[in-house]
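Only a single protein chain was left out; the remaining protein chains are all shown in position.
After this line comes chain A, so read on.
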Amino acid sequence: MNLTFAVYRYNPDVDTKPYMKDYTLEVQEGTDMMVLDALIKLKEQDPTLAFRRSCREGVCGSDGINMNGKNGLACITPVSTFKGNKIEIRPLPGMPVVRDLVVDLTQFYKQYEKIKPFLINDEKTPAREHLQSPEEREHLDGLYECIMCACCSTACPSFWWNPDKFVGPSGLLHAYRFLIDSRDTATESRLSELDDAYSVFRCHGIMNCVDVCPKGLNPTKAIGHIKSMLLKRAV
């Protein structure tokens, strides 16, 4: 069986504008492979093709790309997911393209930095460690698993239009992870940092983030909780 891959190509040093290039890959009938494996084979055909990858098992979050219009991780997406014999591969949308499928995620990381992704505790340092009950720890489930692949934030129109002001689904998922952590004492200052018209409230709950998250997380729900927290301290 021959599969056709239409791949977004753009090398700013050489090309005046981006273009789509078709590649054909022969896949043995009755077998399957991940999109990343297909891309690696395509790179054997054309060594100039650029894309990011690392762990190749859905843990590092390096190979977030757009496949047939939907963001996801190339390493855990089987080519059999897609109907038909043609698969369109593009970089994550809304981000500046460095080359081919490699995007510049500076803005994404700046938003992550903004939410102070670390525990802040101004209480007296305990002799051993900050203890947490199993119930308190359970609050972090569904939040800490984010691998920061940027699939969610780059699927969010609010993040496309205001990447400098709207924190984005991934950043807000992390923000809630620290807001809800029983060991963190900076809840008030964290909420104050988010209390403006853009940082959180640009989320209109369209749930693109939930639809594309390769880890099955729910940033919209976390954002809803942050909105409730902001609302409770305001009224």
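Heads up, the rule we're going with is that a residue touches a chain if its C-beta (ideal position, glycine included) is under 8 Å from a C-beta of that chain, and two chains touch if they have at least 3 such contacts; residues count from 1.
We take it that contacts and distances are computed from a predicted model.
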Omitted chain (choose from "Succinate dehydrogenase hydrophobic membrane anchor subunit", "ABC transporter ATP-binding protein", "Phosphoribosylformylglycinamidine synthase subunit PurL" or "Autoinducer 2 import system permease protein LsrD") - UniProt protein name: "Succinate dehydrogenase hydrophobic membrane anchor subunit"
Chain not shown: contacting residue from A:V14, A:A127 or A:L231: A:L231
Residue, one of A:V7, A:M148 or A:V200, that touches the chain absent here: A:V200
Contact set of chain A toward the excluded chain (per top definition): 157-158, 161-162, 165, 192-193, 195-202, 227, 230-231, 234-235
